[in-house]
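For this depiction, one protein chain was excluded, whereas all remaining protein chains were kept in their positions.
Presenting chain A:
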Amino acid sequence: MITFDDVSKLYPRQLRPALSHVSVDIDEGEFVFLVGISGSGKSTFLRLILREYRPTSGTVTIDGKNVGTMRNGRVPRLRRQIGTVFQDFRLLPGKSVYDNVAFALQVLGRPTREIRERVPATLDLVGLGTKGQRLPEELSGGEQQRVAIARAVVNDPKILIADEPTGNLDPATSVGIMKLLDRINRRDTTVIMATHDSTIVDQMRRRVIELDKGLVVRDQRQGAYGNL
(Lines give C-alpha, C1' and ligand atoms only; values in the text may rest on other atoms or scores of the structure.)
Protein backbone atom coordinates (compact mmCIF):
# COMPACT_ATOMS: atom_id res chain seq x y z
CA MET A 1 0.00 0.00 0.00
CA ILE A 2 2.65 2.49 1.11
CA THR A 3 6.28 1.83 0.34
CA PHE A 4 9.29 3.93 1.32
CA ASP A 5 12.32 2.77 -0.63
CA ASP A 6 15.60 4.23 0.61
CA VAL A 7 13.98 7.58 1.18
CA SER A 8 15.99 10.57 2.38
CA LYS A 9 14.73 14.08 2.88
CA LEU A 10 17.03 17.03 3.32
CA TYR A 11 15.43 20.41 3.91
CA PRO A 12 17.10 23.43 2.35
CA ARG A 13 19.75 25.10 4.52
CA GLN A 14 19.96 22.18 6.92
CA LEU A 15 22.94 19.96 7.41
CA ARG A 16 21.31 16.85 8.83
CA PRO A 17 18.66 15.07 6.78
CA ALA A 18 15.18 14.88 8.35
CA LEU A 19 14.91 11.35 7.03
CA SER A 20 17.85 9.21 6.07
CA HIS A 21 17.64 6.06 3.94
CA VAL A 22 14.26 4.99 5.24
CA SER A 23 12.80 1.81 3.78
CA VAL A 24 9.41 0.76 5.10
CA ASP A 25 6.48 -1.24 3.75
CA ILE A 26 3.00 -0.63 5.09
CA ASP A 27 0.29 -3.05 4.00
CA GLU A 28 -3.33 -2.36 3.37
CA GLY A 29 -5.38 -2.37 6.56
CA GLU A 30 -2.39 -2.06 8.87
CA PHE A 31 -2.33 0.10 12.01
CA VAL A 32 1.09 1.67 12.42
CA PHE A 33 2.46 3.81 15.22
CA LEU A 34 5.21 6.18 14.32
CA VAL A 35 7.16 7.03 17.46
CA GLY A 36 10.22 9.04 18.29
CA ILE A 37 11.17 12.29 19.97
CA SER A 38 10.42 15.67 18.42
CA GLY A 39 12.56 16.23 15.37
CA SER A 40 13.07 12.53 14.77
CA GLY A 41 11.36 12.78 11.36
CA LYS A 42 7.82 11.63 12.13
CA SER A 43 6.13 14.65 10.56
CA THR A 44 8.41 14.53 7.53
CA PHE A 45 7.44 10.89 7.07
CA LEU A 46 3.73 11.80 7.08
CA ARG A 47 4.22 14.81 4.82
CA LEU A 48 6.01 12.71 2.24
CA ILE A 49 2.95 10.45 2.11
CA LEU A 50 0.71 13.50 1.58
CA ARG A 51 3.12 14.82 -1.06
CA GLU A 52 3.49 18.06 0.82
CA TYR A 53 7.17 17.46 0.12
CA ARG A 54 9.06 15.38 -2.37
CA PRO A 55 11.81 13.08 -1.17
CA THR A 56 15.38 14.28 -1.84
CA SER A 57 16.27 10.75 -2.88
CA GLY A 58 14.55 7.39 -2.92
CA THR A 59 10.91 6.75 -3.81
CA VAL A 60 7.64 6.90 -1.95
CA THR A 61 5.01 4.69 -3.57
CA ILE A 62 1.33 4.67 -2.68
CA ASP A 63 -0.96 2.18 -4.34
CA GLY A 64 1.68 1.56 -6.99
CA LYS A 65 2.10 5.23 -7.84
CA ASN A 66 5.36 7.08 -7.33
CA VAL A 67 4.33 10.06 -5.23
CA GLY A 68 7.60 11.95 -5.65
CA THR A 69 7.39 12.18 -9.43
CA MET A 70 3.63 12.74 -9.51
CA ARG A 71 2.52 15.86 -11.40
CA ASN A 72 1.14 18.64 -9.20
CA GLY A 73 -2.22 18.35 -10.90
CA ARG A 74 -2.51 14.76 -9.68
CA VAL A 75 -1.87 15.56 -6.04
CA PRO A 76 -5.50 16.45 -5.17
CA ARG A 77 -6.58 13.01 -6.39
CA LEU A 78 -3.95 11.40 -4.17
CA ARG A 79 -5.13 13.37 -1.17
CA ARG A 80 -8.72 12.32 -1.68
CA GLN A 81 -7.59 8.83 -0.75
CA ILE A 82 -5.95 10.02 2.44
CA GLY A 83 -7.74 11.38 5.51
CA THR A 84 -5.69 13.54 7.85
CA VAL A 85 -6.11 14.41 11.52
CA PHE A 86 -3.95 16.84 13.49
CA GLN A 87 -3.19 17.57 17.10
CA ASP A 88 -4.91 20.96 16.82
CA PHE A 89 -8.09 19.64 15.12
CA ARG A 90 -8.15 22.41 12.46
CA LEU A 91 -11.93 22.77 12.42
CA LEU A 92 -13.60 25.77 10.81
CA PRO A 93 -14.96 28.04 13.54
CA GLY A 94 -18.42 29.41 12.86
CA LYS A 95 -19.42 26.34 10.88
CA SER A 96 -21.54 23.72 12.64
CA VAL A 97 -20.23 20.22 13.28
CA TYR A 98 -22.36 18.97 10.40
CA ASP A 99 -21.08 21.69 8.05
CA ASN A 100 -17.48 21.05 9.02
CA VAL A 101 -17.82 17.42 8.00
CA ALA A 102 -19.92 18.21 4.94
CA PHE A 103 -17.30 20.75 3.81
CA ALA A 104 -14.89 17.95 2.90
CA LEU A 105 -17.45 16.55 0.47
CA GLN A 106 -18.77 19.88 -0.80
CA VAL A 107 -15.36 21.04 -1.95
CA LEU A 108 -14.99 17.84 -3.93
CA GLY A 109 -18.20 18.73 -5.71
CA ARG A 110 -20.16 15.78 -4.35
CA PRO A 111 -23.92 15.81 -4.91
CA THR A 112 -26.09 17.09 -2.07
CA ARG A 113 -27.96 13.82 -1.75
CA GLU A 114 -24.75 11.92 -1.11
CA ILE A 115 -23.67 14.51 1.46
CA ARG A 116 -27.00 14.21 3.29
CA GLU A 117 -26.49 10.47 3.57
CA ARG A 118 -22.83 10.29 4.40
CA VAL A 119 -22.42 13.07 6.94
CA PRO A 120 -24.99 11.81 9.51
CA ALA A 121 -23.69 8.27 9.10
CA THR A 122 -20.14 9.41 9.75
CA LEU A 123 -21.22 11.52 12.73
CA ASP A 124 -22.89 8.39 14.12
CA LEU A 125 -19.68 6.46 13.59
CA VAL A 126 -17.64 8.93 15.65
CA GLY A 127 -20.36 9.12 18.31
CA LEU A 128 -21.57 12.66 17.60
CA GLY A 129 -24.87 11.74 15.98
CA THR A 130 -26.81 14.19 18.14
CA LYS A 131 -24.39 17.12 17.99
CA GLY A 132 -24.48 17.99 14.32
CA GLN A 133 -25.85 21.47 14.82
CA ARG A 134 -23.42 22.49 17.57
CA LEU A 135 -20.46 24.73 16.87
CA PRO A 136 -16.96 23.29 17.33
CA GLU A 137 -16.10 25.87 19.99
CA GLU A 138 -18.98 24.59 22.13
CA LEU A 139 -17.52 21.08 22.21
CA SER A 140 -14.86 19.50 24.41
CA GLY A 141 -11.42 18.75 22.98
CA GLY A 142 -12.20 15.08 22.58
CA GLU A 143 -15.42 15.86 20.75
CA GLN A 144 -13.65 18.32 18.50
CA GLN A 145 -11.11 15.66 17.59
CA ARG A 146 -14.00 13.34 16.78
CA VAL A 147 -15.37 15.96 14.39
CA ALA A 148 -11.94 16.19 12.77
CA ILE A 149 -11.84 12.41 12.44
CA ALA A 150 -15.32 12.41 10.94
CA ARG A 151 -14.17 14.98 8.39
CA ALA A 152 -11.11 12.87 7.60
CA VAL A 153 -13.06 9.67 6.97
CA VAL A 154 -16.32 10.95 5.50
CA ASN A 155 -14.92 10.46 2.00
CA ASP A 156 -14.00 6.85 2.83
CA PRO A 157 -10.24 7.20 2.37
CA LYS A 158 -7.98 4.19 2.11
CA ILE A 159 -5.44 5.75 4.43
CA LEU A 160 -5.88 7.74 7.63
CA ILE A 161 -2.95 9.79 8.81
CA ALA A 162 -3.05 11.02 12.39
CA ASP A 163 -0.35 13.40 13.59
CA GLU A 164 -0.40 13.35 17.41
CA PRO A 165 -4.19 13.14 17.52
CA THR A 166 -4.22 12.75 21.30
CA GLY A 167 -1.56 15.34 21.95
CA ASN A 168 -4.02 17.88 23.34
CA LEU A 169 -6.29 15.43 25.15
CA ASP A 170 -6.34 13.97 28.63
CA PRO A 171 -5.67 10.21 28.99
CA ALA A 172 -9.31 9.17 29.42
CA THR A 173 -10.40 11.08 26.34
CA SER A 174 -7.44 9.72 24.43
CA VAL A 175 -8.60 6.17 25.05
CA GLY A 176 -11.93 7.03 23.43
CA ILE A 177 -10.16 8.49 20.39
CA MET A 178 -7.97 5.40 20.10
CA LYS A 179 -11.02 3.16 20.20
CA LEU A 180 -12.48 5.21 17.40
CA LEU A 181 -9.30 4.97 15.30
CA ASP A 182 -9.28 1.23 15.95
CA ARG A 183 -12.87 0.98 14.75
CA ILE A 184 -11.96 2.89 11.59
CA ASN A 185 -8.96 0.62 11.06
CA ARG A 186 -11.24 -2.41 11.26
CA ARG A 187 -13.18 -1.03 8.32
CA ASP A 188 -10.05 -1.69 6.25
CA THR A 189 -8.59 1.77 6.48
CA THR A 190 -4.83 1.84 6.85
CA VAL A 191 -4.01 4.03 9.87
CA ILE A 192 -0.66 5.68 10.42
CA MET A 193 -0.41 7.55 13.68
CA ALA A 194 2.53 9.60 14.91
CA THR A 195 2.55 9.88 18.69
CA HIS A 196 4.48 10.56 21.87
CA ASP A 197 1.96 8.78 24.01
CA SER A 198 3.68 5.64 25.35
CA THR A 199 0.62 4.41 27.27
CA ILE A 200 -1.46 4.26 24.12
CA VAL A 201 1.21 2.49 22.10
CA ASP A 202 1.75 -0.04 24.85
CA GLN A 203 -1.96 -0.73 25.19
CA MET A 204 -2.72 -1.11 21.51
CA ARG A 205 0.05 -3.61 20.67
CA ARG A 206 0.27 -2.71 17.02
CA ARG A 207 3.15 -2.26 14.66
CA VAL A 208 5.62 0.35 15.85
CA ILE A 209 8.12 2.16 13.67
CA GLU A 210 10.56 4.18 15.72
CA LEU A 211 12.53 7.01 14.20
CA ASP A 212 15.60 8.65 15.66
CA LYS A 213 17.42 11.50 13.90
CA GLY A 214 15.82 10.47 10.65
CA LEU A 215 16.78 6.82 10.86
CA VAL A 216 14.43 3.88 11.38
CA VAL A 217 15.82 2.36 14.59
CA ARG A 218 13.03 -0.12 15.16
CA ASP A 219 10.20 -1.67 13.13
CA GLN A 220 8.31 -4.14 15.25
CA ARG A 221 5.03 -6.01 14.84
CA GLN A 222 2.88 -5.73 17.97
CA GLY A 223 5.44 -3.44 19.54
CA ALA A 224 5.45 -1.16 22.52
CA TYR A 225 6.59 2.43 22.90
CA GLY A 226 9.89 1.63 24.51
CA ASN A 227 12.08 -1.33 23.76
CA LEU A 228 10.75 -4.10 25.95
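The rule we apply is simple: a residue touches a chain if its C-beta (ideal position, glycine included) is under 8 Å from a C-beta of that chain, and two chains touch if they have at least 3 such contacts; residues count from 1.
The criterion applied here is as follows: contacts and distances are computed from a predicted model.
Missing chain, UniProt protein name: "Cell division protein FtsX", from among "MBOAT family protein", "Cell division protein FtsX", "Acyl carrier protein" or "Phenylpropionate dioxygenase, large terminal subunit". The residue from A:I2, A:A104 or A:A162 that touches the chain not shown here is A:A104. Checked against the full complex, the one of A:Q14, A:S38, A:N72 or A:Q222 touching the unshown chain is A:N72. Think of the hidden chain as still there; on chain A it touches residues 50-52, 72-73, 75-84, 90, 92, 103-104, 106-109, 151, 155.
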